[in-house]
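The complex appears here without one of its protein chains, the remainder shown in place.
Note that the chains are named A and B in the order they appear, and that numbering of residues resets to 1 at the start of each chain.
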Amino acid sequence: MTAAPPTTGVVDTDVHCAPATIAALTPYLEPYWRTYIQDGGVSLSTTQGGAYPPQAPTSATPAARAAGAVPATTVDELRTGLLDPAGLSTAVLNCTTSFHCNRNPYYEAALTRAVNDWLVTEWLDRDDRLRASMVVPTLDTEAAVAEIERIGGHPGFVQVLLPVRADVPWGNKRHHPMLQAAAAHDLVVGLHAWGRIGNAATPTGITHTYLEDYLGNSQLIVQAQVTSLVTEGVFTRVPQLRVVLAECGFSWLPTLLWRFDKDWKGVWREVPWLDGRPSEVVRRHIRLTTSPAHLPRDAAQVRQVLDLLDAAAMLLHASDHPHDHGTGGDRLLAALTGPERERVQSRNAIDWYRLG
Amino acid sequence: MTSTALPAQAGRTASRARHTIVDADIHPHAPAPQIRERLAQRHRERWDMFAGRVPGPPEIYPRVRNSGFRLDSWPPGGFPGSDLQMVRDQLLDEYGIDHGILIPLQGHSWGVEEPGYAAALCHALNDWLADEWLAAEPRLRSSIAIPHEAPDLAAEEIRLRACDPRFVQVLLSTGGELGFGRRRYWPIYEAAAEAGLPVAAHTGGLEQHRGAGWPSFYLEEHVWNGNTMAALIMSMLSEGVFERFPSLQVACVEGGIAWAGPLMWALDDAWEQLRTDVPHLRRPPSEYVREHIWFTTQPIEEPDDPAHLEIALAHIGMDDRIMFASDYPHWDFDSPRQAPRLFPAALRSSIMGSNACRLYGLPEVEPEESR
């Protein structure tokens, strides 16, 4: 454990790390799965199944790319690349390596266990500025619950990380036991961009361009997940559940809620357990990370968007290191007042993740 | 529950609007026997033997409010939208509508059938529209139903109808087998552009939920409609449709509007970084959106504070491309009398009529005539 350098008090709620290769995880895998990996030629995709193409400008900032942290594979890389220079008080690690796992549910369970043990041993035990999201198998609810029971009580884990691209929306009844287990361990449920590589970004199938795939997260799929969580009554059933939407944008939220509230007024009898306006349920239970920040070019319009969203209450700062989503983050920071910035960069995350 | 309603009173007199009113989304419904009788023998055999193989969205997500229709729109023994006189009584005359654009949703599912059969069904539907509605009611115009998953045949149907000025646009759905920007669909756009007809993308068609998986409830599916429209716009932009067909205009019908601002910000941000990926986009994507896309109002987003919608529309900056739509006879019908209150005051007359007149080449009512 090294002494922490001076801190700015900033909490970064979306910092990526990944095992360099599957060899980094083999110490954490049972012998059978080591042979499975060997015989199947199973590897970890360096692009995470195409989510982060090797040379795409969005996959890494120039600085991160120069440092070879695409993303960081060791805690030392992260210290020099982000933690120290940014003076972070806390960083929440997100490892999305298992998101594009093959369809074998037992391998997925083994892989996610290995990722979690790797996170504890190689990261959480080595720098007390770090917290992490645990991952769970997405194909087997019982196994996901068991994994939360096994390791969700570790004080370094603050969140259960789920991909937005999945077989069945996360509000669906079959996922409720997993969401309940997360809440019972006081873990936030984080929905993060990307996921199953077989699940196209659009309702009409795979796209020719990466741009459509990339925006599929923040303009399409995440919205379906929000409507699913609210409509299916997840928050009625698990009232203490807190959700974070990570790397999925945020500027789309107000207009989605205008539509959602309107439709609910007409057809609420279909879902009578939804005991309040969708917009109020979202406000009580969901927060969003700041990167990517897709905002207008005009500063006055940016300010209006933040007001419509109530950004000071709803946003959690995230660098999304090493990813690079362009200049929107600067437009966001420039539009926030001093007190708003303090809430977005620090206080909101401390409260939501119970970091205090 | 029965009711013994007295004969409906004319009641409110249809007060003449001070501006042209165009309803850009009216749904007619062709009674099955009237389509069947217009089919050739071999297609009639298929109709009798297999009926339709493409499930309509309500089979998957039942419309849980009055089956998805105004409860007062069912003609005796018929289906909502099947009786022209009822459409006159409840809509055209009631609200003094000057021009109405028909959107025959049966084409959405029929357009996905086996190509020859799909083309025959859509052709019969267009014949029925021309014979039974357009010939009888000069206030109406129609969209051309097309076999959209057989684009070569769709192009034939478009060229056939293009010489009939009563057909003013080509009908697409948002749900198709592939993204509607794909080259596979370009014959449709080529024929539309050649005829100078806009393409209307109406929500519905093939119901598919990839990405996040299938939702459970109609509430979710209906909220999702705006996103199917966003996916269609992204696909058309990314595949270069508007570079290839620079005159093509696309009307997004029944998908809402307010999401278009956030979509354009995201597109422009992504384009700055990913230009290598989208060589067809020579300018920021929002510029193409503002030059090629139109919106209809129903179901327009309704924030608690109407000023918020005004802000969202100002961010979008496409006030001259928003057209009123009632969506008659669907349950979430917007009344031409009440709905304008949802729109910013300065935009009401252009939204209620003049924008649509410009897109569809329809005459505006003279101001003195309209008093």
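The working rule: a contact is a pair of C-beta atoms (placed from the backbone, for glycine too) under 8 Å apart; a residue touches a chain by one contact, two chains touch by 3 or more.
The criterion applied here is as follows: contacts and distances are computed from a predicted model.
Note on the omitted subunit: UniProt lists it as "Rieske 2Fe-2S domain-containing protein", one of the names in "Cytochrome bc1 complex cytochrome b subunit", "ABC transporter permease subunit", "FMN-binding glutamate synthase family protein" or "Rieske 2Fe-2S domain-containing protein". The missing chain, though absent from the display, is touched by one residue of B:Val168, B:Ala251 or B:Ala339; that residue is B:Ala339. The chain that is not drawn here is touched, among residues A:Asp12, A:Glu108, A:Glu147 or A:Glu232, by A:Glu232.
The chain that is not drawn here is touched, among residues A:Asp76, A:Asp275 or A:Asp330, by A:Asp275.
For chain A, the residues touching the chain absent from view are 173, 176, 232-234, 236-237, 264-269, 272-277, 280. Against the chain not shown here, chain B presents residues 1-6, 9, 11, 65-66, 70-72, 304-306, 331-335, 337-339, 341.
Rule of thumb we're sticking to: only the chains that are shown with their structure count from here on.
Distance between chain A and chain B, defined via averaged C-alpha coordinates, is recorded as 36 Å.
Contact residues of chain A toward chain B in the complex are 56-58, 164-170, 172-173, 199-205, 207-212, 214-216, 218-221, 223-225, 227-228, 231-232, 249, 251-252, 254-256, 258-264, 266-271, 292, 294-297, 301, 304-305, 308, 324-328.
Here chain B touches chain A in the complex through residues 64-65, 174-180, 182, 208-220, 222-224, 226-228, 230-232, 234-235, 238-239, 256, 258-259, 261-263, 265-274, 277-278, 299, 301-304, 308-309, 311-312, 314-315, 331-332, going by the rule given at the top.
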